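To start, the structure under review is shown below, and the notes come after it.
The other protein chains are all here in position, but one chain of the complex has been omitted.
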């Protein structure tokens, strides 16, 4: 697919400086871009890169247009980054545009309800009483158990498995291999230490505008619901256990694990490989740095914590400095002891 | 599905106090329950919640029946929790009852042997010489390689991949997306640092009554078998490397990683995100707290260990207290040094 500077200017309301017939077919950053690429210039620190750039078209903020002429055609806009993001979105849209209808062979139960303009890929299985909202696209090789509800404009990529009774909102994206609604890890040992399974009969609710990463697992609740609230973004290989509630507009990075029944506050940021203990009610706007282990925190919103067990990041950094110097600290103690011994004997 | 108090009393041998025709259609805990819910009261600390509960039916231990009358219908039993678990099991059973036969299109090799009363979902692939025991249910989109053996009454959820020669016991549950029997991570670097693959020709054996979590990976052995022994429960996203042996009735929480050839003793509990080094023979009834890293331990059964590298939890807690106070300890050392200097000069 090729586009001219003129066509692109029309999409983002830009002024053209240079040849309106310049053609591009792909995107790149300002340093790596070559002939045929469109790039953007949104930060003065790339001034030098701008002058050297081999891109064919450059989106540029109106206050960053250089005095000297460039080989590239410029598209001058208010906010180059925002205009670039808009173009990326249009470009990506084209990939899914063509997906429509139920591809053969798919398995759609008779009692399933399918909205208008949906796509269901081959080898996808939609069980009894499930319902799919309009414009939703379910890629090949997915499994939706009984009574699963999916909203509108949602995209479920290949090989996603969704157990019975799960509720998925609108404008949700679920990446390949994610598992929604498997049994929570609930067992009671008897006197001989043999585990009896506690049936998990709750469900999972994923609200609107959520994104779930590849191979992430969100377990169904024991009785009520595991809930991922509106606008939250979850990365790959994350484990969210039964009865967890994640607040609105929270970011959870890859390989995080959250234990059963914990509640994460809205607008929090949980970095990669963090572990969070069970049965906690965490405050809003919490920030947890990578690899930390959260077991108990105060109610204060907006905390930043580090370490395992996690405490204030500022204090943790200080402790870490001295951890590194521990051999030296011990030497200082030993010298004090020697001096004391000497003064006693002296 | 709706049930009357009378129907339920029959299932769990309960005495009815109140209207035998009271109807419920779902379960909930005592605080969240509303009209139409059944709940249970098994602990005196919920006495207040009992009086306020809006549940329609309450299972209750005979020694906890309150003096004052309640709006709810009571079902009086010996052990309310056990009776509740029984009802949950009956409820869950109903979800799988209907699953029978081989759904079209599935791929079942001619040489595969299928027991009585099995279910094989659409898009599931059963390769040559595999055998499936009676009453076993394999959900849609699974893959069983050549010569895989599955016992009786086992449930394999959607999208599970089981490589050739794996042996799965009876009454096993494997959750969606788990991978059983992929190659162990075995390579030898040559002099130039280029890795040569060591073929992994062993298999995986999963004994009876084991549960395996979603997207968990259990690698095949290099030569013999990776073994998960009877009654062990493994959570989601766990990595069990080649030649690992996990003892009976052990619990392994989410995101744990166990390196090659390590043996975990029976009745152990490994908490979330723990890492265990390779080639260890760990004692029975070992408890490892979350995020710990086990590299070497004594033979003592029943140890509780923490930290990375892990040592006795009690000692680790103490060290952690002082880790947090390290800046203060350094200050105390500095003051001692100042005092010493002063006394020298004084």
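Lettered A and B in written order, each chain numbered from 1.
In this text, contacts are C-beta pairs under 8 Å (C-beta built on N, C-alpha and C of every residue); 3 or more make two chains touch, one makes a residue touch a chain.
Keep in mind that this is a model prediction, so the values were computed, not measured.
Engineer: With the full complex in mind, choose from B:31, B:146 or B:284 the residue touching the hidden chain.
Structural biologist: Checking each option in B:31, B:146 or B:284, the one touching the absent chain turns out to be B:146.
Engineer: Of the residues listed, A:3, A:119, A:157 or A:311, which one is in contact with the missing chain?
Structural biologist: From the options A:3, A:119, A:157 or A:311, the contact with the absent chain belongs to A:157.
Engineer: Mind listing the subunit B residues that contact the chain we can't see here?
Structural biologist: Where subunit B meets the chain not shown: residues 105, 107, 123, 125, 141, 143, 145-146, 159, 161, 163-164, 177, 179, 182-183, 185, 187, 189, 193-199, 201, 215, 217, 219, 223-224, 237, 239, 241, 255, 257, 259, 273, 275, 277, 293, 308-309, 311, 315, 318-319, 322-323, 325-326, 329, 332-333, 336, 339-340, 343.
Engineer: May I ask you to list the residues on subunit A that touch the chain which is not drawn?
Structural biologist: Subunit A touches the chain not shown through residues 27-29, 32, 85, 88-89, 91-92, 95, 103, 105, 121-123, 139-141, 157-159, 173, 175-177, 211, 213-215, 231, 233, 235-237, 249, 251, 253-255, 267, 272-273, 290-291, 320, 323-324, 326-327, 329-330, 333, 336-337, 340, 343.
We take it that only the chains that are shown with their structure count from here on.
Engineer: Considering subunit A as a copy of subunit B, what rotation angle in degrees (nearest 5) results from a C-alpha superposition of the former onto the latter?
Structural biologist: That pair's rotation angle lands at 120 degrees.
Engineer: With centres defined as the mean C-alpha position, give me the subunit A-subunit B separation in Å.
Structural biologist: 26
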